[in-house]
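Moving on, here comes chain A:
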Amino acid sequence: MNTSSFNIQTGNELTWNARPILFEVRHALEELVQSGENSIIDLRSIPLAPGEEETIINTLGQGEVHASLDALGPSEIYETRYAGVWLITHYNEEKAVVSRFIEITKLPEILESQQEDMSNALVELTRDLGTQDA
Partner candidate 1 sequence: MKKDSTRKKETTEKGTLGETLRSRGVSRRSFMKFCATTASMMALPPAMIPMVARALENARRPSVIWLSFQECTGCTESLTRAHTSTVESLIFDSISLDYHHTLQAAAGTAAEAAREAAMEENYGNYLLVVDGSIPLDNPGYSTIAGISNLDMLTECAKGAAAIIAVGTCATYGGIPHANPNPTGAVSVKQIINDKPVINVPGCPPIPVVITGVLAHYLTFGSLPELDHIGRPKAFYGQSIHDRCYRRPFYDKGQFAETFDDEGARKGWCLYKLGCKGPTTYNACATTKWNNATSFPIESGHPCIGCSEPDFWDGGGFYKALSMPTENLSQTAVYAAAGAVAAGTVLGAMNRAKKNASNKIHIKTTVDDLQK
Partner candidate 2 sequence: MTEIELLSWARGPGLQIATIIFVAGVVIRIFEILVLGRKANLAEARGAEMSSGLKTMLTRTIPDRTTFKRSSVTIVSGYIFHIGLFVVCFFSAPHILFLKDIIGFGWPSLPTPVIDAFAVVTIIALLATLVNRLTNKVMRFLTNFEDLLTWFVTFLPVVTGYIAFHRIGLTAPSLLAVHLLSVELLLVVFPFTKLMHAFTLFIARWYNGATSGYKGVAS
């Protein structure tokens, strides 16, 4: 992000919240594996020094699934290299991050089709098929 000669980050000294978060992820994954319980961690709720959020994201890496959502601006959802650990980043229309979550689950709820949307879709599809016939 910052390529100027002022390197304000002093590396290792500041990562005092990053590792605990990763341990929290591990604990949540253990809960998921053993009892099927889902968890969400809001990355915006914990103070992180510049570069620490990147450290967490880089540590989690990327896995097999990558989905992009286009709802009120783009959102990126991907499974990290640890199955069951998903990273969800919501952007606004200016591509700025508005929220970021780590979800420990089989499938993030936002990827599932929603009941209401499906009901509306049924109505629409019926209507569209009706007009085509005529």
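The candidate set was assembled so that all candidates are chains of the complex that A comes from, given by their letters.
As a working rule, contacts are C-beta pairs under 8 Å (C-beta built on N, C-alpha and C of every residue); 3 or more make two chains touch, one makes a residue touch a chain; residues count from 1.
Keep in mind that what you see is a predicted model, and the values were worked out from it rather than measured.
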Field: From 1 or 2, the one in contact with chain A within this complex
entry: 1
- request: Report the residues of chain A in contact with candidate 1 in the complex, numbered from low to high.
  value: 6-10, 13-14, 39-42, 44-50, 69, 71-73, 75, 90, 92-94, 96-99, 101, 109-110, 114-117
